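For this view, one protein chain was removed and the others were kept in their places.
And now, chain A:
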Amino acid sequence: MPINITMPALSPTMEEGNLAKWLVKEGDTVSAGDVIAEIETDKATMEVEAVDEGTVGKIVVPEGTAAVKVNELIAVLLEDGEDASAIDTSGGGGAAPAAAALETASATDAGAQEVIPVGAEAATAPVPVPKGADGNRIFASPLARRLAQLNGLDLKALSGSGPHGRIVKKDIEAAVAAGTGKAAPATAEAPKAAPAASAPAAGPSADQVLKNFAEGSYELVPHDGMRKTIAKRLTESKQTIPHFYVSVDCELDALLALRAQLNGSASKDKDGNPAYKLSVNDMTIKALALALRDVPDANVSWTDDNMVMHKHADVGVAVSIPGGLITPIIRRAEEKPLSVISNEMKDLGKRAKDRKLKPEEYQGGTTAVSNMGMMGVKNFSAVVNPPHATILAVGAGEKRPVVKDGELAVATVMSVTLSTDHRCVDGALGAELLAAFKGYIENPMSMLV
């Protein structure tokens, strides 16, 4: 039987690609592993290898064809002893999608396979064997898998009570009763699609990464929970949140002067310790909180159904700690005096470094500040940390030449970049928020009233 070669899916989300180049022509013999074509997607060009051996009987889609749908027939491979006349009888013309007879060097495991559909009411679609967030197989009983599918549950969101954490019927029943573990609507409605279309696409496999490096030239350090969380959340953020960035320079001289004045007038206890010692970061937190109060449309979170309009500015502050980072939150920062923010921040920062924060102290929040000024960074853009819609990346305050009243002058300038979730904060709104922020930084006395 002639073997149909179809357009491969190079990633779980790929729907079409360009057939950039054929590296074989009709009549060529190929063996498994031979590169036969190059496929271009919006992200990359990838090589396609043959998985069967045979003779290229017919090239159906000529090179240079754009937007070839995944699973569309692109060529036909003839097995030993067959000739081209076999092709017409193979029923492989047109778009009849056959099982992809190809694999590519970067094809990721889309997962769905293994199960043959049976009695109509028993299984409307094959139940895919899902993979956990770490790419490992999820252990679940066949019955649990089917019940999860019937109930629209995502096995990844469930934990199992069976041997070695196997998910069993009881766990599904408990989830159904508790209303937890619902799969994303897209997955529930279209179980035939690659599992969890909204799930992060898998990157290159460990083998694919490691084969770039000589053995012995590296050491493998297993990820801890924090590293895994960072990877998961930020991958998710970058893949699901349309980011855009707005930058502005703020002059700091007035703020620095006020800060010196306020710190100088702090009362001291009997040991001579001041009641507070404000940092530029503390004032940045306050300025962002007040800006969000003034521009409430930017103090939001996105959900598929609703815009979540927050009533207070809860500002997360990225704290770098050994092995990662964590974002403790100053709640209702717009209401709190600078001294309170400052002392709270000192406490949270210290406990963050000791990994002693309680979950409620770092979960949630409506925005975030990431300050790398103390490391001399001039400017950078941060990744929005959902459920936040914004994050402010703060650079170092440094003396720069500025033009004032048509004259060259020297001022302490700090560049900040606001990253926003475009689904809920549009460009102009982001600019408005940043303008309000700049106003507080450059007229810092307004933060005191």
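Note that contacts are C-beta pairs under 8 Å (C-beta built on N, C-alpha and C of every residue); 3 or more make two chains touch, one makes a residue touch a chain; residues count from 1.
Convention: contacts and distances are computed from a predicted model.
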Answer for the undisplayed chain, UniProt naming, from "Ubiquinol-cytochrome c reductase iron-sulfur subunit", "Phosphate ABC transporter ATP-binding protein", "Autoinducer 2 import system permease protein LsrD" or "Dihydrolipoyl dehydrogenase", is "Dihydrolipoyl dehydrogenase"
Where the complex has a chain not shown, which of A:62, A:81 or A:163 is the residue touching it?
A:163
From the list A:50, A:68, A:147 or A:262, pick the residue that touches the absent chain.
A:147
With the missing chain put back, which residues of chain A would touch it? List them for me.
115-116, 118-119, 121-123, 141-144, 146-147, 150, 161-163, 168-169
